[in-house]
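All protein chains but one are shown at their positions in the complex.
Here is chain A:
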Amino acid sequence: MAAPTTGARMVAPLTWRVARLVERRVETPSAQTLVLDVPGWPGHEPGQHLDIRLTAADGYQAARSYSLAGPAEGERIAVTVQRVPDGEVSPYLTDTYAEGDPVEVRGPVGGWFVWRTDETAPVLLVAGGSGVVPLMAMVRARRAAGSRAPFRLIYSVRTPDDVIYADELRRRTREDQGLDVAYVYTRAAPEGWRGEPHRIGLADVNTHGWPPDLEPLCYVCGPTGFVETVADLLVGLGHPTRRVKTERFGPTG
């Protein structure tokens, strides 16, 4: 079997650039969007991520990966960080990092988990928790490019308060033709939602996804267990494995 191909090879070394916080938006009680100014940012595709590196006064460094949340606006980029309570990097970014302060970033990284705006096939996005970030980048890029590729997003969250980008998703499903969003609540559902809170299962993917004969591109992103479950369901429903792209955020998310 041939290897999946991913277009041109990136050869320029990825350099660390200094990024400064220009704006912080609270998305949910535990997630925030950070808008960063990165002089020299080369641009990126929806689905790619960057590495953020922090350096302490004694020289100690820690780095983690974060998905780019939408198309760049010039040298401004955005990430959305979910605070992991006992984490090393995410609580710094959500609680301590202040406007004007520097961090180092390196990217964009990843040439596989991307959606290109000239694709016309239907797209199924399945997000668990902060896994919505790179998928939202695809939704935003679709809008910005005027693409009419049919998009469906299935978004699994604990409770309605945990929906990241809630207002924008409401607005986009009204304004962006061909975009549908369905929610799966795992702990508490909003009033009027049909069904009991549950973990995503076959019925959700079947009802809110695309049938395999439409040959959709499927993108699944979230915590490891979530991604395993959903990718297995999609393959079980008959989607070819080569059209199911996954990104696992480790045990957190």
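One rule holds in what follows: a residue touches a chain if its C-beta (ideal position, glycine included) is under 8 Å from a C-beta of that chain, and two chains touch if they have at least 3 such contacts; residues count from 1.
Note that in this section contacts and distances are computed from a predicted model.
Taken from the listed names "Extracellular solute-binding protein", "Sulfite oxidase-like oxidoreductase", "Cytoplasmic protein" or "Radical SAM/Cys-rich domain protein", the protein name that UniProt assigns to the chain not shown is "Sulfite oxidase-like oxidoreductase". Touch with the chain omitted from the figure is made, among A:110, A:209 or A:222, by A:110.
Summary of contacts with the chain left out: across A:23, A:73 or A:88, the touching residue is A:88. Seen across the whole complex, the unshown chain contacts chain A at 1-6, 9-14, 16, 18, 53-57, 59-65, 88, 92, 96-98, 101-104, 106, 109-113, 224, 228, 231-232, 234-235, 241-242, 244-246, 248, 250-251.
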